[in-house]
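With one protein chain removed, the remaining protein chains of the complex are shown where they sit.
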Amino acid sequence: MADLPQRQTDIGPPHYMQFLPPVAQKNYGQWKYHEQLSGGSMVHVAESGDKLWTVRAASPRLISTDFIRGLTALADKYCGGHLRFTTRHNVEFLVSDESNLKPLMDELKQKNYMVGGIGDGISNIVHTQGWVHCHSAATDASGLVKVLMDEFADYFTGTKTLPARVRFAVACCTNMCGAVHCSDIAVVGIHRKPPTIVHEDVKRACEVPSTIGSCPTGAISPDPANKSVKIKEEKCMYCGNCYSVCPAMPISDPDNDGVAIVAGGKIGSLRSNPKFSKLVIPYLPNNTPKWPEVVAAFRTILTAYENGARKHERLGEWIDRVGWEKFFSLTGLPFTHQHIDDFTIARETYRTSAAFKW
Amino acid sequence: MADLPQRQTDIGPPHYMQFLPPVAQKNYGQWKYHEQLSGGSMVHVAESGDKLWTVRAASPRLISTDFIRGLTALADKYCGGHLRFTTRHNVEFLVSDESNLKPLMDELKQKNYMVGGIGDGISNIVHTQGWVHCHSAATDASGLVKVLMDEFADYFTGTKTLPARVRFAVACCTNMCGAVHCSDIAVVGIHRKPPTIVHEDVKRACEVPSTIGSCPTGAISPDPANKSVKIKEEKCMYCGNCYSVCPAMPISDPDNDGVAIVAGGKIGSLRSNPKFSKLVIPYLPNNTPKWPEVVAAFRTILTAYENGARKHERLGEWIDRVGWEKFFSLTGLPFTHQHIDDFTIARETYRTSAAFKW
Amino acid sequence: MSQKKYETPLLDELEKGPFPSFVTEIKTAAAKNDSANDLLGVLEQCYRERRTHWKHGGIVGVRGYGGGVIGRYSDVPNEYPGVAHFHTVRINQTSGFFYTSKALNDICDIWDKYGSGLTNLHGSTGDLVLLGTKTDALEAIFAETSSRGWDLGGSGSAMRTPSCCVGPGRCEWSMIDTLDITYALTQEFQDELHRPAFPYKFKIKTAGCGVDCIASVARADLSLIGTWKGDIQIDQAEVKNYAAKGMNIQGEIIDMCPTGCMSLNGGEIAIDNSNCSRCMHCIAKMTKALRPGKEHGATIMVGSKAPFVIGALLSHVIVPFMPLEPPYDNLKDLIRKMWEWWDEHGKNRERIGELIVRRGMREFLEFLELDPIPQMVFEPRRDPFYFWTEDELNK
Partner (left out) sequence: MSQKKYETPLLDELEKGPFPSFVTEIKTAAAKNDSANDLLGVLEQCYRERRTHWKHGGIVGVRGYGGGVIGRYSDVPNEYPGVAHFHTVRINQTSGFFYTSKALNDICDIWDKYGSGLTNLHGSTGDLVLLGTKTDALEAIFAETSSRGWDLGGSGSAMRTPSCCVGPGRCEWSMIDTLDITYALTQEFQDELHRPAFPYKFKIKTAGCGVDCIASVARADLSLIGTWKGDIQIDQAEVKNYAAKGMNIQGEIIDMCPTGCMSLNGGEIAIDNSNCSRCMHCIAKMTKALRPGKEHGATIMVGSKAPFVIGALLSHVIVPFMPLEPPYDNLKDLIRKMWEWWDEHGKNRERIGELIVRRGMREFLEFLELDPIPQMVFEPRRDPFYFWTEDELNK
């Protein structure tokens, strides 16, 4: 490796300013308003009157260098080489010259890019590694994203709209790298059996105190005889956190792993405070490659929302307005023991009021 | 005691029906509506058209047999001997004959009874024993009730009204026998120093495991040397529960005992769910006999409510609408570390939103 | 009776002002009773020193009962011998606190004879509290009262004296017979009331509707709250009357309906009953125009209590709707089962609400054979951590 260039350390990322299109550099922080032009395009207008057009297209996030080169070629052709990615993994072409807008969109269409993701619909899905790269995964992420985005493509492209944004997320285990906990509708991979303990490996590979400390329910205790740990199985709710900390406690079990669906979360402070997502379906199987049950569940929830919500009302706001009891009756989703919280703030979820709907 | 009548056991209370006025027996469960006639009188009208008038008067609850005989004499004179007490310790004269209504009210007035407590004002105060009868008391109850009801008498009699009912309560220690935890405004007696441990007495009088178990913060541990317990003082928040369980741990300290003021609770399900009261003033001294600081604090809170609330809006509903940050600025009450929860559900009270008022 | 004469400058301040004075009451009793007189003395001292002068109660009571009397001793018995013992006797009040003059006078007579002449009408659990007597008077008091048809209330780790709102006795909204339910439960569970055998206290309060004038949702281990099924009954003529009399129906009623299920069209109220949460606001404010639907029953809630040890709790729904007709066997069975579970798992001084929080609702519901339904919670759990049984996995 003698021909390698001189490494540098602690330089941090390159300065952002050089990547902004000139019009954005000039009007930096001086934007006045924007207008949505279509499901996948918008224009931002500066105080100066200057304009910057954005065309957004879907990316599966897990992309090849060829895919990237395809994007940069388009950026070179229409955007002076300027493009960005969004916080939801979409790509945005930053167009400074209006005359490039239509040709860009035409070429995107012709090349089968999926243009959209702007406005009140369904944008790309925040997600995670899954079976592509993570040892912890109870499900795959990319596959779920693919089947969900296919199903709801019309809401991405703008062919159909919704009362407000509906944000999906997927996390392949309860570590929740895909920010499921505040999403309108989301999937999270779960296990349903306690881990097995490979005692010889615990001895070798695991630090006993942090393994014990990792268990949210205190199910793990030392097993001095084996120089290992033991699990009180009736206290284990299969979260897999011990496995994160101690590789000698594998928990994966294809027949019982699967996903849960949560819903009703949001992030922004508009109208109502940020909200956690809540459990709506405790388990659906990993029915690969297309998770039809998951797709159907999303459809059910989305349809109920679409029919019930007022304009600008996020999914969780709609549910809060009509009540969770109504959500379950409108969607027909079964309510089970798993729905009733028994974790740290459980009692705050108990219905301490006689006012509820039948 | 040979001349005592034959005792009976497990007979339970006398049957209620015999105590109801005949018109209430006849129209039992067949009431149609009621009308408030004044701050202290109302009429209930049955489906049959029959009417039952009620005149309500204040009682200090801690009353002598002579006081009771005074009431029964009036009931005999105007109500065929029928009277009742309310869940807030007021007395109600149950008038079946309209012609008795005015004479009764006149006589009550002439005898200086305080008639009122009906409608949107301040009714009597749910309260407790205090120094009159309880070993646990960090303050007195009857005295606080007296000075508060004197101060707000006009809101009892109906001379003044409020946007909605405002319910006061007083509890002389954190056992909270006076149901402070869901009151519009309430007082609760508190300590501010850890208990002392009288080791010899612990040995004799206390069960160590339940003493340890009584501590909400886990501050107590065994002290085997002394056959007693010890307290980790920095974990003690002076609740006195250990003293309830173990008399050998006295906690009373006149210079540091006093009261806290809580507000914003409610019980009924009307409009909004039942709500807990929240801490608004962490400490006021036991400035006997008149607790002027407490009275002033109630006045401050009540005035802010009166000025700010909409009709039918309870104090806690008003606060929830304007926000607690606004409550503190409107009342000018200081906000301290004590206000920020650090107990079991603390984190649910943290403001997890950037939307708040300056 | 030659009494010590106490100067009470501090307490005297509390005889001024419009509200009837407890000090005056103590003085009234003191005029004929040494105990009451010594109470005055010790109370003045308490006000002076800003601290209590009572000691922890010892266990005192009447033969065959484990509760009903709160033992209380002074820590300065030599100075105030009249309150050296100063126990309270809890008399089980009547349902809805209805009395006749005769009944109360009887009790006054007994109490003047054997006690301090001071009472609380009522204790905050609901008992008729006779305040201050000596250990050796207890049997006499019990004989006198019980022979006249009265019994003791609860104390200690027992069922406590149940209480209720005025209900059908005088209220148009009562959808259950609060007075009768309270009476029936009290009678049914006499043993549980009088002989403490539970992990801790157990309180029952019954409210005829969600207005909850007995504070059941906040102060009872078992809260029974009347409610209805079916449509709210509307008398449109009366709606118009309210408007004619100046009520701002839109602002006061429609806009304050928490579910937004009401509307006002041409002066008439329309209600989307499927979205009504039966909060009672509109009915309470327009009693002549609106009445609950016709099918009546109760929402059964459990677990409220004061803050110790894990923080105050409100009761939560476990049965959204239970028809309640005499002899209330459905309710009694449910209560017995609750107790069975609590008895088995509850630690000493652990209320049932705390036990449910500790062990989770699932076990409790399964024991009661109640299916989980969304009405039991405000919202489902947030964190995806939960249990599965072998059964659930295999199906």
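We just call them A, B and C in the order they show up, numbering each chain from 1.
We adopt the following convention: contacts are C-beta pairs under 8 Å (C-beta built on N, C-alpha and C of every residue); 3 or more make two chains touch, one makes a residue touch a chain.
All values derive from a computational prediction rather than experimental measurement.
Within the full complex, the chain left out of the display contacts the shown chains A, B, C. Touching the missing chain, out of C:Gly311, C:Gly346 or C:Pro374, is residue C:Gly311.
Note that of A:Thr161, A:Thr196, A:Ser272 or A:Ser329, the residue touching the chain absent from this view is A:Ser272. Interface residues of subunit C facing the missing partner chain: 307, 311-312, 382-385. Listed by residue number, the positions of subunit A touching the unshown chain are 1, 4-20, 24, 28-29, 31-34, 44, 52, 54, 58-69, 71-73, 75-76, 81-87, 89, 91, 94, 113-114, 126-128, 130-137, 140, 142-143, 145-147, 149-150, 153, 156, 174-179, 181-182, 210, 213-216, 239, 241, 244-245, 247, 252-254, 257, 265, 267-272, 274, 276, 286, 288-290, 310-312, 343-345. Contact residues of subunit B toward the unshown chain are 174, 181, 188, 190, 192-193, 216-217, 237-239, 256, 260, 262, 264, 276-280, 282-283, 321-329, 335-344, 346-358.
Heads up, the rule we're going with is that only the chains that are shown with their structure count from here on.
With centres set at the average Cα position, the gap from subunit A to subunit B is 49 Å. Averaged C-alpha coordinates give centres for subunit B and subunit C that are 12 Å from one another. For subunit A, the set of residues that touch two or more other chains comprises 347-348, 352-355.
Within subunit C, residues 210, 212, 217, 258, 277-280, 314 each touch two or more of the remaining chains.
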